[in-house]
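A single protein chain has been omitted from the complex, and every remaining protein chain is retained in its original position.
We call the chains A, B, C, D and E, going by the order they appear; numbering starts again at 1 in every chain.
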Amino acid sequence: MKTVYITRRETFNAAHKLWNDNWSQEKNEEVFGRCSNANWHGHNFTLFVTVKGTPHPDTGFVINLKDLSVIIQKEVTEKLDHKNLNLDVPFLKGVLASTENVITAIWDRLIEPVRSHGGELVKLKLVETENNYVEYFGENEPF
Amino acid sequence: MKTVYITRRETFNAAHKLWNDNWSQEKNEEVFGRCSNANWHGHNFTLFVTVKGTPHPDTGFVINLKDLSVIIQKEVTEKLDHKNLNLDVPFLKGVLASTENVITAIWDRLIEPVRSHGGELVKLKLVETENNYVEYFGENEPF
Amino acid sequence: MKTVYITRRETFNAAHKLWNDNWSQEKNEEVFGRCSNANWHGHNFTLFVTVKGTPHPDTGFVINLKDLSVIIQKEVTEKLDHKNLNLDVPFLKGVLASTENVITAIWDRLIEPVRSHGGELVKLKLVETENNYVEYFGENEPF
Amino acid sequence: MKTVYITRRETFNAAHKLWNDNWSQEKNEEVFGRCSNANWHGHNFTLFVTVKGTPHPDTGFVINLKDLSVIIQKEVTEKLDHKNLNLDVPFLKGVLASTENVITAIWDRLIEPVRSHGGELVKLKLVETENNYVEYFGENEPF
Amino acid sequence: MKTVYITRRETFNAAHKLWNDNWSQEKNEEVFGRCSNANWHGHNFTLFVTVKGTPHPDTGFVINLKDLSVIIQKEVTEKLDHKNLNLDVPFLKGVLASTENVITAIWDRLIEPVRSHGGELVKLKLVETENNYVEYFGENEPF
Partner (left out) sequence: MKTVYITRRETFNAAHKLWNDNWSQEKNEEVFGRCSNANWHGHNFTLFVTVKGTPHPDTGFVINLKDLSVIIQKEVTEKLDHKNLNLDVPFLKGVLASTENVITAIWDRLIEPVRSHGGELVKLKLVETENNYVEYFGENEPF
């Protein structure tokens, strides 16, 4: 039985700022620089979702990409696209909206729905700009 | 004398929303859809600035790209990067922040400074997402 | 009144072959090389549709991109995506399926629907691979 | 001795369809959607081949990329480029032509030739569209 | 008769420096900055060659891309790839190796061979980095 990893890309465009409520404006500016701008800024975010599994003999699929796409849209991108990550997203309430914190919150949204479709979520990659991205593997070994 | 066109790319990440103050929320949502989200959304914008000229015999340059980059940063990207296009930018005050309106406002910021460095601004391209962009040529023929 | 050019990207994945029915197999292979493979080959095609206009004072829009996207999908990509360009597409019947011929056929599908939405179609770009693309401007000057 | 991973990119453009001969047309359409189109569709496939090794003191090379490129072209891309994956490829006969099944078949073509050139094949990545790709690591740990 | 524009991409990797022999080292550094480094630097250059024409009824081709590719390789990229633009290229002898000057020199190499294959060279684009490129149209109107 061969194990293959399949990845689906989805995108969302959102506003956010980096801001710690326990800090003064000066401290926020010192640490977060331009990212702390009071009136927000934004990005075209790109999310890569990787699922591990064995191709099914009937379909050749680890998971049907149409299903995976629907899961990601329903659980994640519909809720983040054209939103403010600090204000508009229930599952990010109280979270400092760094890409690191956003990716772990997205993981928690996806792991069960992917499992219930017979797949195993093993990797997320969230690209914020052409110059930076984060990856998260849950409790799996990174790869 | 050969005429060459040289283009410099610069980027800025900003928040905005599409909103007409003279309309109800329903009308705004009907026309602008998700782009009217009250709490903003955002993009990684990419700006391409094209200057026309004759390569100088001493330098081989239409315009020194370091100078062009400084002009664009000083006049445009410093003022738009990590900002809210609707709230934070003096030269966009009162402007409905569509890419069409942003690009023509950027043109007005660049045409004189480019000219004073011996170049002729002939084209701007502003990319909002991988799926859409606008171009503006001022009073020149498009190319 | 400022004239701005706005471009929307859409994609379709299709099979085709280059084949002239009036020629022998040898002649087809000589001229078209691997592109004449009897059992087809295929590409991820990317289509860029450019519309010219004046931003409307109420919206800042040359044309609403949602409308433009719907037009392109309805008239073009729905009919080409996951299809065989030689066999499955009524508006390409009898057309030798080169990118040059496909792009002019797409133009004829789009010009009226774009006009009826208040826009003026001025440019198409059809990318077949990272190494080649075609552009078409109808009866307009190229730009 | 330092272990470095080197990757070579090659491309091929091919037609295929997703189809299970044991199923009715209705069932095929239900599961595979547009990908089951009887007359095929196609893609620009991109293949990344990763080889692990220790840079040789005389060359600084894990493997000579010219050799690696020749292996990939001879064993894989020459046989897949401008072909129909379901009909034209001996090593894919009887294989449901999903990317998952294609990538494991490519692995079997490459592992020995890479080894005979002193390299160890450790990863393949096959990109079908900008929105999906698969990875395969044989019996190695994923990375 | 419909006029279509077709573009072929080719690449070359080369070393160069920006240097005016009539200037002191200080003046060269002042004007050209890091680009004047005595021991050279280099780039992955990407060249886009656009040919205008009417699709031929027998082939659907403005020009056979295989022929165009051979012309570009023979006349340009074979002579520039893995070379030093200041030292190794006969047709750039005595030319200050700015992208502006390189693109006009490439034009002179291509215009006749393209014409002799029935095409009309109308545009070159030479990309030096992701942040800058030049375009040249010879004596044609830019587009």
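We adopt the following convention: contacts are C-beta pairs under 8 Å (C-beta built on N, C-alpha and C of every residue); 3 or more make two chains touch, one makes a residue touch a chain.
Just so you know, these numbers come straight off a predicted model, no measurement behind them.
In the entire assembly, the chain absent from the figure touches the shown chains A, D, E. Among D:V4, D:A38 or D:V70, the one in contact with the hidden chain is D:V4. In the full complex, the hidden chain is touched by chain A at residues 18, 20, 22-23, 31-33, 95-101, 103-104, 130-137, 141-143.
The missing chain lies against chain D, touching residues 2-10, 50, 52, 55, 58-62, 64-66, 122, 141, 143. Mapped onto chain E, the footprint of the missing chain covers residues 11, 13-16, 34-35, 37, 39-44, 81-84, 87-88, 129-130.
Here is the rule we use: only the chains that are shown with their structure count from here on.
Annotation of chain A and chain E: jointly contacted by B, touch as defined at the top. Interface repeat of B-C: among A-B, B-E or C-D, over half of the contact pairs recur, by residue number, only in B-E.
Chain centroids computed from C-alpha atoms place C closest to the centre of all protein C-alpha atoms shown.
Farthest from chain A, judged by the mean position of CA atoms in each chain, is E. Separation between the centroids of chain A and chain B, computed from CA atoms only, is 29 Å.
Among the residues of chain D, those in touch with two or more other chains are 130. The touch graph of the protein chains shown belongs to none of the named shapes. Pairwise, the chains that touch each other are A-B, A-D, B-C, B-E, C-D, C-E.
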